[in-house]
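This part shows subunit A:
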Amino acid sequence: QDDTSKKLYLGVGNTSAEYWTQMIWGATQVMESVGGTVEVIGNDFDPQKSLQNIGAITAPGCEGCIFTWFPDSPAFTKTFVEKIADAGGFITTLWNRAEEIHPWDTAAEAWVANISFDGVDAGYQNGMALCNAMGGTGEIVVLQGVLDNAPAKQRTMGLEKAIAECPGMTVLEMQVGSWQQAPAQDITRTWLTKYGDRIKGIVGQNDAMALGAVAALREAGLAGKVFVTGTDGSSDVVKLIETGEMLSTMSGLNEYQGAIAAALAYGARTGDIKLSDLTEAQRDFFVQQILITKENATEFLARKPDPKDYTYEAIKADFWAKSAGQIPNGVN
Partner candidate 1 sequence: MMMDATLRFLRRNGAVLVLLVILAAVSTAAPGILRWRAINSLLQDNAPMLILIVGATLPILLGCLDLSIAAMASLAAVSAALLSPVLGSASVPVVVGGAAALGGLQGWLIGRLQVPSFVISLGALGIFKGVAMYLTGANMVGITPGIWIYDLLGSRSFGMSNSFLLVLIVAGLFAAMLKFTNLGRNIYAFGANEIAVYISGVRRDMVRSFAFATSAGCAALGGIMMISQTMFASATVAGSLLLPALVGVVVGGTAISGGVGGVLSSLIGGLIAILIRVGVTISGLPPESQDVAFGITILIAVALTTDRAKIGVVK
Partner candidate 2 sequence: MTAFSLEGISKRFGEVTALDNVSLSLNEGEVLGLIGQNGSGKSTIMKVMAGLHRPDSGVVKVGGRAVQLRSPAEAALAGIGLVHQEQSLIQALSVAENLFLDKPAGSTWAGVYRWNSLRDRAKAQLDKVELDIDPFTPVSALSFGQRQMVELAKVLSLEELVHGHLVILFDEPTAVLNPPEIQALFGQIRRIKHRSSVVFVSHRMDEILDISDRVYVMSDGRNVATRDRDAVNPDELYELMVGRQRVNRKDRKPREAHIGAEPALTLNHVTVPGEIEDISLKLAPGEILGLIGVQGSGAETILRTVFGMADDWQGKIEYFGAPLDIDTPAQAVAKGIGYLPAERKTEGMIRNTSVSENVAITYGWQHGRGAGLISRAKERGMIEGWVRKLAIKTPSIAHRIDNLSGGNQQKVVLSKWLFGKTLKVLMLDHPTRGLDPGARSDLFAVIRELADQGLAILLVGDTLDEVLTLSDSIIVMKDGRVSARIEGVQAAPPSEEDLVKAMV
């Protein structure tokens, strides 16, 4: 009989993007530090696949299994946690939950925590960076993520907050780039012909779309002349920030998100954490993130996560050391 506590089932969007590899790395460090393993399951952002995969794992019996899962759509979060509760397992979720449900009120004995990054803050800080760079006035366009994704909505809310504080900045148009580079590039190209040099700034709600915008700007010979912001902190984008072709990006502590998610699930399973003792802020929280601009880009690129900081023991010292606070109401 395997010790079910030693194997973390880690459900991810896919395995071939920077954010995911970093997150997986963090989770893997934690599990390996306790002599365990991580089984990564790719769901291609497809909730149906997620459901089938969770079903496949729990169906043969999974008493005490531990999971860290990215629910591809917040609509499914409840189903996932309830399935795992049924099977007698523990789960931490990443990014997506519906507004109305929380770990303490839905399958509370199984859903350890929900861990996300503050999208409102990301949208706001990027927006403010843009406002400052433009000197407080100018017209911008926005490349949105898939519309019903929580991060897309949060980042829009944050941008709106920034606009409220910076009334000189106005949005010409928003379009959906679906988180992808090529559509974002086509849209930006079209905008450039539609608005010409009225566009002073472009908000890409993630780095891939920001890269698409930069590519379209390059085609038009405008790269570096129009300010572009992203979110994710991928190294390509940070390099562009270094060279001045992009303005800013928001980077979460991706490795840490994976590590804390794994550690909380493991801790709950082994009894290191007693779920009923935890506060709401300990079960539904943001992980810290940093805005990367020209000032800190070089430093950010040079940084290399130290495996020592990602052992279970190190994290356990203070599980919430890098929490950025409880997730407020109204952002999901």
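The candidate set was assembled so that all candidates are chains of the complex that A comes from, given by their letters.
Definition applied: a residue touches a chain if its C-beta (ideal position, glycine included) is under 8 Å from a C-beta of that chain, and two chains touch if they have at least 3 such contacts; residues count from 1.
Since the model is a prediction, treat every value here as computed from it, not as a measurement.
**Student:** Could you sort through 1 or 2 and say which touches subunit A in this complex?
**Tutor:** Here, the candidate touching subunit A is 1.
**Student:** What residues of subunit A sit close enough to touch candidate 1 in their complex?
**Tutor:** Within the complex, subunit A touches candidate 1 at residues 12, 14-16, 39-42, 44, 46-49, 51-53, 55-61, 73-76, 78-79, 83, 86, 98-100, 146-148, 153, 332.
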